[in-house]
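Below is one structure. I have some questions about it.
Here the complex is missing one protein chain, while the rest keep their positions.
Every chain is named by a letter (A, B and C) in the order it is written, and numbering of its residues begins at 1.
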Amino acid sequence: MIIVMRSDATESQVKNVIDTIDKLGFKSHLSKGEETTIIGVIGDERRVDASHFQLLPAVERVIPILKPYKLASRDFRKQDTVIRINGTNIGGTFFCVMAGPCAVESYEQTLSIAKKVKAAGASVLRGGAFKPRTSPYSFQGLGKEGLQILLSAKKETGLSIVTEVMAEDDIPIVSEVADIIQVGARNMQNFSLLDKLGRQKKPVLLKRGMMSTVEELLLSAEYILTRGNSSVILCERGIRTFERSTRNTLDISAVPVVKRFSHLPIIIDPSHAAGMSEYVMSLAIAGAAVGADGLIIEVHNQPEDALCDGQQSITPDRFAELMREVNGIVKIVGKNLN
Amino acid sequence: MIIVMRSDATESQVKNVIDTIDKLGFKSHLSKGEETTIIGVIGDERRVDASHFQLLPAVERVIPILKPYKLASRDFRKQDTVIRINGTNIGGTFFCVMAGPCAVESYEQTLSIAKKVKAAGASVLRGGAFKPRTSPYSFQGLGKEGLQILLSAKKETGLSIVTEVMAEDDIPIVSEVADIIQVGARNMQNFSLLDKLGRQKKPVLLKRGMMSTVEELLLSAEYILTRGNSSVILCERGIRTFERSTRNTLDISAVPVVKRFSHLPIIIDPSHAAGMSEYVMSLAIAGAAVGADGLIIEVHNQPEDALCDGQQSITPDRFAELMREVNGIVKIVGKNLN
Amino acid sequence: MIIVMRSDATESQVKNVIDTIDKLGFKSHLSKGEETTIIGVIGDERRVDASHFQLLPAVERVIPILKPYKLASRDFRKQDTVIRINGTNIGGTFFCVMAGPCAVESYEQTLSIAKKVKAAGASVLRGGAFKPRTSPYSFQGLGKEGLQILLSAKKETGLSIVTEVMAEDDIPIVSEVADIIQVGARNMQNFSLLDKLGRQKKPVLLKRGMMSTVEELLLSAEYILTRGNSSVILCERGIRTFERSTRNTLDISAVPVVKRFSHLPIIIDPSHAAGMSEYVMSLAIAGAAVGADGLIIEVHNQPEDALCDGQQSITPDRFAELMREVNGIVKIVGKNLN
Partner (left out) sequence: MIIVMRSDATESQVKNVIDTIDKLGFKSHLSKGEETTIIGVIGDERRVDASHFQLLPAVERVIPILKPYKLASRDFRKQDTVIRINGTNIGGTFFCVMAGPCAVESYEQTLSIAKKVKAAGASVLRGGAFKPRTSPYSFQGLGKEGLQILLSAKKETGLSIVTEVMAEDDIPIVSEVADIIQVGARNMQNFSLLDKLGRQKKPVLLKRGMMSTVEELLLSAEYILTRGNSSVILCERGIRTFERSTRNTLDISAVPVVKRFSHLPIIIDPSHAAGMSEYVMSLAIAGAAVGADGLIIEVHNQPEDALCDGQQSITPDRFAELMREVNGIVKIVGKNLN
């Protein structure tokens, strides 16, 4: 941590800061410049709040130096984390595609889509039983019945299942069905939920909040990791910006940024980023090219009748086409499709 | 809902849209322009997803016309909602100030601050027992012990209590202490939590998510209202933008916007918006001037030793000064301080 | 400037950075922490690009310490700058209101509005002759004819004139009429134009770009100041965010932030921020309360027939009402209306 003093700081104000640093068990390091005095705080800054120093007299600002996350960092673990689920690998040199409907609507719908996405090359089936919806008047998902349908589809097709949990109390029943438990973008900073998911064993797919920084995404992952669950898959699904020609703005740079600072796998959700089916293919290809560890894509046999997010769902035929393109790209960037 | 057809839409594609409208139980209304054809959907559009039409062949886009919330709207209830808590009124012509520490740290700290903010004119004591923190390494609050301290401070001072709930399972114990239950910005779209809070009777202080539009804030209020709890107080606490000289950007316009479209009271939190104590006073005054129904302000007797958010806390003396200024402003804009 | 080394930096990489600092004529200051090594660069960092260090091997990041502007800073000049125009003061303890139509449309329109805003208490007449419009199909202003109309209105009413210049070549003719030359938000970083305006004497009203930080605004002011023109008035007119219920988001905190870091006056433009006339009054009052040095407001006698921005213009009657409220607020915050 670096403490920058105001240009008019007195000797005794500087001394006061140094004394406070000592009192908190850190070492200090003084550096006088031409216009300003700077004091370094030496020690593990994660265990102290910047405000302890910010509020001392004549302090201009406090600059954190260390990344605030530890277990999620590349410094903590040099090699890529690879998460293995029923024979599918996520992370490292592997490329994993998850696909399926936004919401589980019926057994027939789910099974039909599941078979088709499997045939096209997906290894994980997505589908929401509990649906977080902005409006209380929208379809909220089939709940437990939806989970049963996913379980049947899993048995029939052998696909692994990723599905969302919204309430802490639902973790046990979701765990019975899900191979990967999804935390939605709106719950990325539901710390109670993260705490509970860190205390169970199933891998977690953690979606980036639409207005969360990459650093905050890694801090949310850190919540899960510190509780003992080391299987976290990150997901970039678009952030909220001023641009409105797409539903969100896919922050494709998040992939190389995460790869630099963390060992955790990261996949791309082009469906929620685009919000319109016609852009999904281009963004999926870009996601494969940029070095992501996989994709999660909404596929619906009849998008125009979908109970949720039909606008951004592609048909199974289109998905098969997408998989052919993605396959070519993945090879060029040195990955292997699961 | 308005459906805009692509300029090259054929007669039969237009007919198909009209048939779909009929099938879903709405009436249609056709309007042919020079460059484009537009079809109106007549009926309560809240019960149908735009995507049903968006995905039909040759549809360019679908424009919702009605506000997506109903119970929260000014159309539903013309007069301002006034919420009465232990003799304090929130909404209408009343102005209510809530103040206290970010986190409850000890009985002495809490009581000392409580007495001072009461003397200066606050009518509600704020203080967090459960603290949502971005980093798992930060102080997470005293939990149940914090609630007990708040209860004692309430008994000693007669101030009402507002405190945050993070987990659904904690609602009962928080309810025993809180006169107003706070939903933090990061939980504004934790729909499970909103659902539960809608099914109990205590008033809810709903903070706007840093990534949420005013419309989404009103939709989250709608979740609570539709479950039967009509006592919702909204809170603007700054949104996330590109500007970094303040922690968040106080969206002061949200006050007149909410006043236009909703009957619910709205207060301003200048502390979280500014993120720095030196800006709190100006923003509090601006908030009173713009027509808000109150303020919620972080006050700490020793901000430099605060366990949480000390940077943005003001001292009791400064708070007393702020109250004097606010008092003058409130009268000019035609409100009465509780 | 602070250089943070990667945690795996070698001795010789650290030495290389220190040598580079020396070579560029600065002094270095080494500080070894537990996890990382930090090197301070001592000297006037404004004269070197961070990238010189950023690209050296094993450098993690470079953190600037000094504010990048100098003449615009509060450190350079402690007391508030007050700009005096035809007997009107802008800055310090004075409050100045500028009002008038978005665009000059005709002599009658302009004069009629000018008389009314003067009667209500405005001291500067605003009105665009050259209009920057997003679309080439929108009304682009009357140009030179508009300037003549402004000149006549000035003679008739005695009001000072503020009007926008869009092209460098128009500075001479605009100067003949304008007492204050306006730089529009879209030209805030038109450095050629700023350069030319710095080389003439008329005060400049510099509007903040809709996606520019306060720091960038002050750097654009610095362009003008370094060329010799010390009369710069800043203007906050709303920034672009994800929120769409107002045209822009008024960043009201910019006022205390500018007051802290700069001596230059800053006024608020509630009309462009709101984009809708019904919010202008509340935002104007909030702007007066937050400590701004003035307001610039769009007033039109027949907003529904305005050739430009009618949506956000208020009528002269409404403006008179606004002035009464603002007057009360201004006194409370210790300013005097010009």
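One rule holds in what follows: contacts are C-beta pairs under 8 Å (C-beta built on N, C-alpha and C of every residue); 3 or more make two chains touch, one makes a residue touch a chain.
Everything quoted here is computed from the prediction, not taken from an experiment.
The chain not shown here is touched by just one of A:Phe53, A:Tyr279 or A:Phe319, and that residue is A:Tyr279.
Taking the complete complex into account, C:Asn187 is the one of C:Gln109, C:Asn187 or C:Ser231 that touches the chain left out. When the omitted chain is restored, the residue from C:Ile21, C:Val257, C:Cys308 or C:Val333 that touches it is C:Cys308. The chain not shown here touches chain B at positions 2, 4, 7, 29, 31-36, 38, 40, 42-44, 63, 65-66, 75, 240-242, 244. Against the chain not displayed here, chain A makes contact via residues 211, 213-215, 239, 241-246, 249-257, 260, 273-274, 278-279, 282-283, 285-291, 325, 328-329, 332-333.
Against the chain not displayed here, chain C makes contact via residues 46-47, 49-52, 54-56, 68-69, 132-139, 166-169, 186-187, 189-192, 209-212, 216, 219, 222-223, 226, 240, 277, 303-311.
Definition applied: only the chains that are shown with their structure count from here on.
A centroid comparison over C-alpha atoms places C as the chain most distant from chain B. The distance from the centre of chain A to the centre of chain C, with each centre set as the mean of the Cα atoms, comes to 38 Å.
Chain B has its Cα centroid 26 Å from the Cα centroid of chain A. We define each chain's centre as the mean of its Cα atoms; on that basis chain B and chain C are separated by 31 Å.
For chain B, the set of residues touching two or more other chains reads 211.
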